[in-house]
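Dropping a structure here in structure tokens format, bear with me for questions.
With one protein chain removed, the remaining protein chains of the complex are shown where they sit.
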Amino acid sequence: MNEIIDALNKFRDEREWSQFHNPKDLSVALSIEAGELLEAFLWKQPEDADPDKIKEELADVFSFAFLLADACQLDVKDIVL
Amino acid sequence: MNEIIDALNKFRDEREWSQFHNPKDLSVALSIEAGELLEAFLWKQPEDADPDKIKEELADVFSFAFLLADACQLDVKDIVL
Amino acid sequence: MNEIIDALNKFRDEREWSQFHNPKDLSVALSIEAGELLEAFLWKQPEDADPDKIKEELADVFSFAFLLADACQLDVKDIVL
Partner (left out) sequence: MNEIIDALNKFRDEREWSQFHNPKDLSVALSIEAGELLEAFLWKQPEDADPDKIKEELADVFSFAFLLADACQLDVKDIVL
């Protein structure tokens, strides 16, 4: 997981985004992405969702969740288990 | 991360929850938890949120995100990087 | 408000969407639109959001909220006041 978090932080820093990445807006971003993920399932049976859309939006959910965990100095394994 | 996913699956199976855990409802659950996480920040400056609430709700977000990734046979590292 | 609800129902029926409009998916749609509305404010101070985006997404939020109220035979004034 450290590899993921390092890559996300690098991506963020290359774009000078850290100035915007306060925990509140990261949580807002996470909620927006969770909504976009839901779109893959809207008006559909669970098995009819578009796998590529799920993959793309779930990746965005994870990205903001990891960035928020890092911003709050939380260890993902520690908090989940 | 495999350790986390194994623990979540074990927790789910002990409660016989897998019958409910279709990808659509897992995505709905993830969105609900993202909303509960947002509650930690509502009407507040980013730095005034309750750290324990963030920790608890972010853990729930990760749990459903990992369960959904597993249900869709997606590797978290592969999709994020 | 009846005028709004009648117009929304007409719009829906012309597209034969009522088959998809069960309360669960309407609630999912409402949550997605609430997320799109949030996008207008992401990484911004409250006063810097795009007014046109707010207008458009808030309209979508209201549309699904009215359709859901109608599907559940709930009177908006009764439930809010």
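For clarity, chains are labelled A, B and C in written order, and residue numbers in each chain start from 1.
Criterion: contacts are C-beta pairs under 8 Å (C-beta built on N, C-alpha and C of every residue); 3 or more make two chains touch, one makes a residue touch a chain.
The structure displayed is predicted, hence computed values, not measured ones.
Listed for subunit C, the residues touching the missing chain in the whole complex are 1, 3-4, 7-8, 22-25, 27-28, 30-31, 34-35, 37-38, 40-41, 44-47, 49, 51, 54-56, 58-59, 61-63, 65-66, 68-69, 72, 74, 76-77, 79-81. Within subunit B, the residues in touch with the undisplayed chain are 20, 25, 28-29, 31-32, 34-36, 38-39, 41-43.
The rule is short, and it goes like this: only the chains that are shown with their structure count from here on.
Per-chain CA centroids place subunit A at a distance of 25 Å from subunit C. Subunit A and subunit B have centres, each the mean of its CA atoms, that are 11 Å apart.
One simple way to say how far apart two chains are is to compare their mean CA positions; for subunit B and subunit C this gives 26 Å.
The residues of subunit B that reach two or more other chains are 28, 31, listed in rising order.
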